[in-house]
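I'd like to ask you about the structure that follows.
Yeah, one chain of the complex is gone here, protein chain that is, but the others are all in their spots.
First chain written, first letter: the chains are A and B, and each begins at residue 1.
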Amino acid sequence: MGAIVVPRVRAGRGSGRAAWFGAAVVALLLAVTLSVVVGANPMAPGTVLDTLFGGGSAESRFVVWDQRMPRTAAGVAVGAALGVAGALMQAFTRNPLADPGILGVNAGAAFFVAVGITFFGVTSPLGYVWLACAGALLLTGAVYAIGSAGGQAAGPVRLTVTGVAIGAVFAGLTTGLALTHPDAFDRMRGWSAGSLLERGFDVVLPVLPLVLVGLALALWAAPGLNSIALGPDVARSQGVNVRRIQIVVLAAVTLLAGSATAVAGPLVFVGLVVPHMVRWTLGTDQRRIVLGSMMLGPVLVLLSDVLGRVAVLPSEMPVGVVTAFVGAPVLILLVRRRSATAL
Amino acid sequence: MSSPTGPALDSTLGSPLQAGGLGVRYDRRSVIDDLDVVVPAGSFTVIIGPNACGKSTLLRALAGLLPAASGAVLLDGRDITSYSARDTARRLGLLPQGAVSPEGITVAELVARGRYAHQRLLRQWSAADEAAVTDALRVTNVADLATRPVDELSGGQRQRVWIAMVLAQQTPLILLDEPTTYLDIAHQIEVLNLLHDLNGHGRTIVAVLHDLNQAARYASNIIAMHDGRIVATGPPRTTITTDLVAEVFGLANVVISDPLTGTPLVVPTDTRRPHPVASGG
Partner (left out) sequence: MTDRAVTDRAVTDRAVAAGTGRPLDVGRRRVVVGIRGLTVVIGLRSALVGAAFFVATLGFVLLALTLGDFPLTPAEVVGVVTGQVHGLSSTVVLEWRLPRALAAVLFGAALAVAGGIFQTVTRNPLASPDIIGLANGSFTGMLVALLALGGSWPLLTAGSLIGGLLAAVLIYLLAYRGGLHGFRFIVVGIGISAMLASVNTWMLLRAELETALFASAWGAGTLNSVTAATAVPAGLCVVLLLALLPLVTPGIRQLDLGDDVASATGVAVGRARLAAITLAVCLVSVVTAVAGPIAFVALAAPQITRRLTRSPGIPLVTTGVVGGALLLGSDLIAQHVIPLTVPVGVVTVVLGGSYLVWLLIHESRRRA
């Protein structure tokens, strides 16, 4: 299942690739625009434009600047972070089913949030952010430490199994905690659906540096991942420091997935689906996959968020629920194409 | 004129394995088209040809692993698809490329897995099974490795274990897909000698080999393929000729007579030699 299949590159020539990225930029701009313009409070695009440049009423300023802009910013950051984290995980484990969550990020974040709600009465998204971040980082660290127990660097398979095991343990503990404390359950079911509601700039800005560092590390490691895809021996003979790349990749995934989960709660499907879509239309060069995921991730998240805002008015469907409905059919359609490659 | 089984098929020929009008597709792409082939009973047939000419595909189709898009494969005179899986396995054994051994399995256990076709739900181990496995281990010279885990063996030893497994199946027909690739020369010759002995005891062997000269030396019947078609069949003496090698492999060559065995020996005519090393000054 983790076999490498020599790909038939989709956009083989430079012009094809340029077209892809051009289309991706357009899609991204479109998604951002929609996210700012569309919402539960219907506003004319003219009003929105006005408000963006300093005009508009107090109400429109509130909606645009205190709700939609930070929400859009969160969507871009979360989408890019998850898309790239997913791409890195799949390349690193050479397993097309890997998503950032298997390192225990989601389980750790959820557990810490649950504990915070149950025993410390935390209720604000900002509070969740710090708890989730701490939980994600600590648990991933634990997974890596246990996966490397015995002195050897943790290989992808060991890491995956360890992550799944530890993640399951903490997921179970979280469920147990929630089911025995109805108040916590009520808040958790909102948080675990994955949502961008009420995520203000005060929530997004603190994790932005983490996301940026993670993206930088990802771009730095991407060429090395191309070589590693050919096998660690071939990679070493090409001058790639395999051990270093692995550590950098894991650090990047932790930062990216941890930040994203901290802001929006667990949005698992994004990290799984976006790299696949990029890979099947753009080929297997990791540099392009990382860049492509950075652009396509926000598109998926923002479009899902917009859909969630208007699909069940007057209430809102959380973005985590919508991403599965948007992403899954695309994934299934893509995999039914004859030329879908394994990795 | 084209009957479903093709003009070349004659179930009274006595050939244990033949195909007529055979077509095999891989994902809409036709790899083999309208191919007729007869494997003579008791022969050591070797299929040769350049990379991607369809040798492996033909072998797998003959073994019943790949469905025939057109035409048919006859095993012992009947369409191969008319046999049950177990019946096919009692008449035909195949050693494919890329076999996977489960983690921790021992040599004897793996060889014993070859007895599947002879076993039943409530007949999981009999004296015949025991005898077959013991014999297979002895003939392939891995009897003293019987209790060792397969993962710990070298490539050459592991290949002999896989051949032992096929032998334990006790089939009159044995097909092998590149059994000597990845083996060093001594082990290659050892495997070929083993196949030769088995052939001498009455089994029909069909193997895909890369090495032309080994094929020429050991085979009693050569099938040369190019681009999904059979270009020539017959004993090595008549099939492995300068013209054929040039046509099929695109190699400038001359075919001489092996000084020891008299079988054809292919010698490339490219006359490059090692560059002279400049003497120190």
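FYI, a contact is a pair of C-beta atoms (placed from the backbone, for glycine too) under 8 Å apart; a residue touches a chain by one contact, two chains touch by 3 or more.
As the structure is a computational prediction, the values presented were derived from the model and not from experiment.
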Which displayed chains the unshown chain touches: A, B
Return the single residue from A:27, A:146, A:229 or A:247 that touches the missing chain. A:146
One chain is left out of this view; which of B:53, B:68 or B:107 touches it in the full complex? B:107
In the full complex, which of A:35, A:72 or A:162 touches the chain missing from this view? A:162
Chain B, residues in touch with the chain not shown (by the definition above): 41-42, 60, 63-65, 84-86, 88-110, 112-114, 116-117, 119, 121-126, 128, 130-135, 138, 146-149, 165-166, 169-170, 172, 201-203
Missing-partner contacts on chain A, residue numbers: 1, 96-97, 146-147, 149-152, 158, 160-162, 164-169, 171-173, 175-176, 178-180, 182, 185-186, 189-190, 192-193, 268-269, 272, 276, 317-318, 320-325, 327-329, 331-332, 335-336, 340, 342
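Just so we're on the same page, only the chains that are shown with their structure count from here on.
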Approximate Å spacing (C-alpha centroids) for the pair chain A, chain B: 50
